[in-house]
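One structure below.
Complex shown without one protein chain; remaining protein chains in place.
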Amino acid sequence: MIIKIKPGASQGDIDYVIGRAHSLGLDTHISQDDGQTLISLLGDIQTLTPTVFRGLRGVAQILPLRSPFRLVSRDFQAERSVVVVGGVPIGGEQIAVIAGPCAVESQQQLLTTARTVKEAGARILRGGAFKPRTSPYSFRGMGEEGLKLLAAAREETGLPIVTEVMAPEHVPLVSRYADMLQIGARNMQNFELLDAAGKSQKPVLLKRGMMATLEELLFSAEYILSHGNHHVVLCERGIRTFEPYSRNTLDITAVPILQGLTHLPVIVDPSHATGKADLVAAVSRAAVAVGADGLIIEVHPEPERALSDGPQSLTPQRFAALMVEARRVAPAVGRTI
Amino acid sequence: MIIKIKPGASQGDIDYVIGRAHSLGLDTHISQDDGQTLISLLGDIQTLTPTVFRGLRGVAQILPLRSPFRLVSRDFQAERSVVVVGGVPIGGEQIAVIAGPCAVESQQQLLTTARTVKEAGARILRGGAFKPRTSPYSFRGMGEEGLKLLAAAREETGLPIVTEVMAPEHVPLVSRYADMLQIGARNMQNFELLDAAGKSQKPVLLKRGMMATLEELLFSAEYILSHGNHHVVLCERGIRTFEPYSRNTLDITAVPILQGLTHLPVIVDPSHATGKADLVAAVSRAAVAVGADGLIIEVHPEPERALSDGPQSLTPQRFAALMVEARRVAPAVGRTI
Amino acid sequence: MIIKIKPGASQGDIDYVIGRAHSLGLDTHISQDDGQTLISLLGDIQTLTPTVFRGLRGVAQILPLRSPFRLVSRDFQAERSVVVVGGVPIGGEQIAVIAGPCAVESQQQLLTTARTVKEAGARILRGGAFKPRTSPYSFRGMGEEGLKLLAAAREETGLPIVTEVMAPEHVPLVSRYADMLQIGARNMQNFELLDAAGKSQKPVLLKRGMMATLEELLFSAEYILSHGNHHVVLCERGIRTFEPYSRNTLDITAVPILQGLTHLPVIVDPSHATGKADLVAAVSRAAVAVGADGLIIEVHPEPERALSDGPQSLTPQRFAALMVEARRVAPAVGRTI
Partner (left out) sequence: MIIKIKPGASQGDIDYVIGRAHSLGLDTHISQDDGQTLISLLGDIQTLTPTVFRGLRGVAQILPLRSPFRLVSRDFQAERSVVVVGGVPIGGEQIAVIAGPCAVESQQQLLTTARTVKEAGARILRGGAFKPRTSPYSFRGMGEEGLKLLAAAREETGLPIVTEVMAPEHVPLVSRYADMLQIGARNMQNFELLDAAGKSQKPVLLKRGMMATLEELLFSAEYILSHGNHHVVLCERGIRTFEPYSRNTLDITAVPILQGLTHLPVIVDPSHATGKADLVAAVSRAAVAVGADGLIIEVHPEPERALSDGPQSLTPQRFAALMVEARRVAPAVGRTI
């Protein structure tokens, strides 16, 4: 439920409304929309009737929320958000392409990739320093050493960097180096991590869990926004189904569904969705055509030697070709890349 | 396994190869490719070694098949097939758009729809006369009366028609009226129906079952081709997953995967995939961008009064707008609509 | 909606109620329950209000249906049904075990199996003469020859037989030989086949589709009952999920859910559910404990030579051991085997 405050209401009037909410066990979230004060009521409001607030001095209007989520919903904010990452906007007219290796492996590997993806038109660099791996015996990333290499690559190329964070206590460390924190699919419902990312105020790239409904994804974003961090970008990266040909099943329809439900930008990860380099370009074209606000693509100078995700990584040459194809599609949806 | 026959081999040589195959319990399928005779061995060939045929007079080359399917595979035919339906090609440079109501309900409803979708650029008319319905108490279609209305609509508009057939014994009846037989998702593994469609020589639109793997889809197509009917178009129409927002989950990646495995044309059904009229246009753009050879879309003059599938049906106006959007995307993949 | 007729109402009163229903486009189904006449209204009754029938002479009570299905529901018939197959009851105190080979392959194979499963306690013999196969090149069954072998095995052992029917036009043929018609998972929504089985009055074993919800299974059963054939047994045989270790995922919870929704007996197929002989006994114990009314199990004298489903077939020895285990569990749920 959202309470619109009358223009010109006194601070005392506003405080009274807030106090009433608190006395009912609800939290409040205050925001400004076009010069108007909105109080969003948070907590168990299922049984709450608007009459409690009706007629209070200062209350202009009481808006029920159509969706179960609040701050992420288009009820709360009708215009689409633009999230700025190190100067690069995600969610605007230009489709943002994020590219880079699955894992940071060496300075040489990272710099080569960064230079070539920049040249091809990528605007943000990705690379994992902390890697979630199914087996404890797989390569789990270079840790802080990898973060330093990422920062050095930014220094040289000017590309802002996004990298994964896997534990609440790593958020300060990763935030020191990264322009954007990635929360991976396996951690989409790691609520302590969501809380920590929410408190950090860094832009967050939140990937849909492979088993998560869109409603669950939006609730996880709500965790981050509820701490005051509104810089969240959602990422569809494929869900788990019975079909074995592709690594996951890209839910392309998720993009327009999410854009109808939330004001947050929505990007697509064709690399994890397909798991096969041969399929990445076609699916990237589809993502642009469906209206995605960005792409995140794995690129490796030598995919066959990658320490992780080699089969789905593109060579720089193939990535450049993909960018050409994607650029042809963008004008059809009124965008550029 | 495919045996390439030497140019100039005698019929006796060929017959000997065929006889040897039969003596091993295998069926054979003979085809011509660019003037060369190919004998495809069908049956349980898992344990068969090529040595049995090596050195026979007339045998030029023995080709193992990489895929478990045969006649549908690109091993068997490298070039993409074009299936012609009442003069309209599916699989060529022009993307074929099939449109019309879910069910034929009346002459008025059908003709109105046919005229408006034709005007907007649809090239084939769809409409169900025999309807598969979950409940026995739902409207199950007009039967032959509906087929007659479809034929009359073709008469007036010139659009060829595609309509569903649900039982082997209906194949002759439906074939008398239709230009293309549709086998629906629920009947994708109705093997007796596949056999009957294979024997009919009519073009067949084979829809993927909602929980069928791509391999199973290709095997079902193989049933049809194995009877000598090569006029098969595959249709991705969404699979069943845990996600409730959309009616099904469109597996957009299925399009390039199938196009890599088979020479048959592949189209997309955004109406059943999404189940919601609001999502159909965005998903249609994605289907064109990913490389689909066609679209099949439900259109109804008054969706809110439709006897089935109303929520996913477009008005003629929205369909016309969709065509405008799809036409903008097509050139990006070197196609027209 | 069900209309209870007053005791002692005249036939004219009853006919008037029926006529009113027909005038509203509804079908009617009349039954007797404990000496009382019930008229079940079938068709599109979503928008129907009971007031139309209230106050008519002869109407004792109007019962809304809680479930979307009608004849299969426990609203319609509260007591659990017992379906009798060649003298063997399914649904009563004794758990019915159906056993036999996946496919009938030879007289020798079938008779050996029949004798041994009977000795171990099976009460019905299974065996496929018409086999649904993913690939057109796999063994598709012996056809009528297989039916004759089944009939001969019944002659010798006294076991009634259940065998699959795959097409509406085969129903008369299969009915001549079989005591029970099986409709397989792939044909659960082959509505023409359901209609044909409904008209036949033979007991029907209806298997849940690997992609079907329980509601869809009940609607498919409703097709059969709506033609007056109430002799339907439902079978849970595993659904398709992402888990690759087992062939399918047995939905054990489906048994108590179905038994709460319908009066029809519910059995379990541990062979198809697991796909591995090693797992069949454990899962059979679970099925008995959960309350299943029967089991259907694949047994083959030489599983490694079976023409289909070898990996999940038990040897007669293992089947006998399974029966010992299952018999130990049965008393815990007040049943015998």
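Each chain carries a letter (A, B and C) given by its place in the written order, and its residues are counted from 1.
By our rule, contacts are C-beta pairs under 8 Å (C-beta built on N, C-alpha and C of every residue); 3 or more make two chains touch, one makes a residue touch a chain.
As the structure is a prediction and not an experimental result, all values here were calculated from the model.
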Identified contact with the non-displayed chain, of C:T28, C:Q77, C:S106 or C:T249: C:T249
Hidden partner chain, residues of chain A it touches: 27, 42-45, 68-70, 132-140, 166-170, 186-187, 189-194, 210-211, 215-216, 219, 222-223, 226, 240
Residues of chain C in contact with the chain not shown: 211, 213-215, 239, 241-246, 249-257, 260, 273-274, 278-279, 282-283, 285-291, 325, 328-329, 331-333
Contact footprint on chain B, counting only the chain that is left out: 211, 240-242
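By our rule, only the chains that are shown with their structure count from here on.
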Whole-Å gap separating chain A and chain C, where each centre is the average of the chain's CA atoms: 49
Intercentroid distance (Cα basis), chain C paired with chain B, Å: 33
For chain B, residues that touch 2 or more chains besides their own: 211, 215
